[in-house]
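Encoded as structure tokens, here's the structure I'll be asking about.
Of the protein chains in this complex, one is absent; all others appear in place.
Right, subunit A next:
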Amino acid sequence: MTEERSGANILVESLVKQGVEFVFGYPGGAVLPIYDALFGDERLRHILVRHEAGAAHAAEGYARSTGKPGVVLVTSGPGATNAITGIADAFMDSIPLVVITGQVPTALIGSDAFQEADTVGISRHCTKHNYLVKDPAELAGIIDEAFQIATSGRPGPVLIDIPKDVQIASALWNDAPAQRRQRYSPRTEGTADEIAQAVEMIARAKAPVFYTGGGVINSGPRATALLRALQEKIGAPVTSTLMGLGAFPADHADWLGMLGMHGTYEANFAMNQADLIVCVGARFDDRVTGRLDAFAPNSEKIHIDIDRASINKTVRVDLPIIGDCATVLDQILTLWGDRKGQDISAWKTRVEGWREKKSLSFPLSDKAIMPQLAVQRLFELTKDKDPVISTEVGQHQMWAAQYFHFFGPNKWLTSGGLGTMGYGLPAAIGAQLGNPDSLVIDIAGDASIQMNIQELGTATQYRLPVKIFILNNEWMGMVRQWQELTYESRFSQSYSESLPDFVKLAEAYGWKGIRIENESQLDAGIQEMIDYDGPVIVDCLVAKESNCFPMIPSGAAHTEMILYGDTVAGTMDDEAKALV
């Protein structure tokens, strides 16, 4: 069947063909033809957000929690620029998005027309690829390629800018598979040589450690299973980046917890003292390595990554293997067979010694709820429900990473690379849509939650029982902490002045509001939140000036961690301050 269809219509048909369930969007002049094509179409569900940043983050939350690409639809100019933060966020964290933006009619491009922005130019360096569509006849092929690029290789956002006249003009369309260009085919397999070398390096290691990242999650559940299988054969301890949490079960005896700036003592020491680091889908980010010249000085390094540009970017490795985590892990496992590695019991004894530091212990207070305790209780009371957790950015995010524990992939949604405050609520909304039967909780800070607070209305509209658990310390806690530790407690602009009454705010949006003011109300408040069949904000008042430890100050090595109870100078030299 071949017939004339409008560009808008071809777009809708193409999205349906890709299996898209939800479109997160916001209408405007330059996308009216697309909104008209969506009108009454039951095959796609449009989720009307309250701000385009919310659309992009919601699509990220949907994508991260389901493994499917998220789709965003926004208008030209301010619609597109509002979405940019979410697009940049998805770019940094390798989240597959397809973002459709309206553009002024082709003839007006470049004339400073009403609501014109150079969307392709603005998004060029925060998308994996982008297009300006000039002819509706190109649309089907472009959309097909966009989905391929967004979801294969290292995933990421792809933007398609469609001028209004291209949405209205028609072209021949048929329901045969779209003809996309055959030009993108990332390498997915390691070479036999590389795999053999990896097996040999693992077999001779006396102190190996797995350092895993978001790539394992992106690669899909098979990668998680294979990681566990390989670990079982080798017995090496496992640590993960913030983005990789959930790939390895947190109740496993060989789990070290997260590494890096706020990682555990055992994870950072194991990295520092290992003789072999097997990095799977992580990228030696500065938050992970600490001072580069002191990073894992005595180890050989294997780096499995689908993105060649992640190899040797900051840390030189001995054996790079460019490929998909699942495929390469499978190759290693197959070649490993029934081999026996070295006896690593002495190494594991050392690891146990570091665990003895109990680096996540914290002092309780009889005056206020310690935020760490609040997360611990939230975890204990919800773990049976296998919840999906999103976060905002700040101390609460790190406490969630430290004290909430994950047992499977796609349960942990956080803005790692860009560190975007305001991510958590819309991400939770997207996740709830993708996982209608799951308990979805945004662990938030009092400052961050205000960055996309308007999305409360979205959850109300679609009857999404999302929960927000605010660790309310009345500060931009993470900023306050850095000012305390590096700027001699000059708390410049980090106090959360004029906070709203979050309970009343919840109620104003038709949510339930719960306030937890002291430890005796903590469990009951959490339980009430879980039991309520609808969206809830919990305003949990916590100790105001707690710091997040352990902490590797910027410019320091893994072995120079600050633990609770250590005295801290409260200042830093300029070299250290200049490090992010």
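The rule we apply is simple: a residue touches a chain if its C-beta (ideal position, glycine included) is under 8 Å from a C-beta of that chain, and two chains touch if they have at least 3 such contacts; residues count from 1.
One rule holds in what follows: contacts and distances are computed from a predicted model.
UniProt records the chain missing from this view under the protein name "Acetolactate synthase small subunit", selected from "Sarcosine oxidase subunit delta", "Acetolactate synthase small subunit", "Formate dehydrogenase iron-sulfur subunit" or "NitT/TauT family transport system permease protein".
Residue A:H129 is the one among A:H129, A:K206 or A:H252 that touches the chain not shown. When the missing chain is restored to the complex, the residue among A:N174, A:T191 or A:N312 that touches it is A:N312. Only one of A:A30, A:A90 or A:V120 touches the absent chain when the whole complex is considered: A:V120.
Residue positions on subunit A in contact with the hidden chain: 120-121, 124-125, 128-130, 132, 149, 153-154, 183-184, 307-309, 311-313, 316, 573-575, 578, in rising order.
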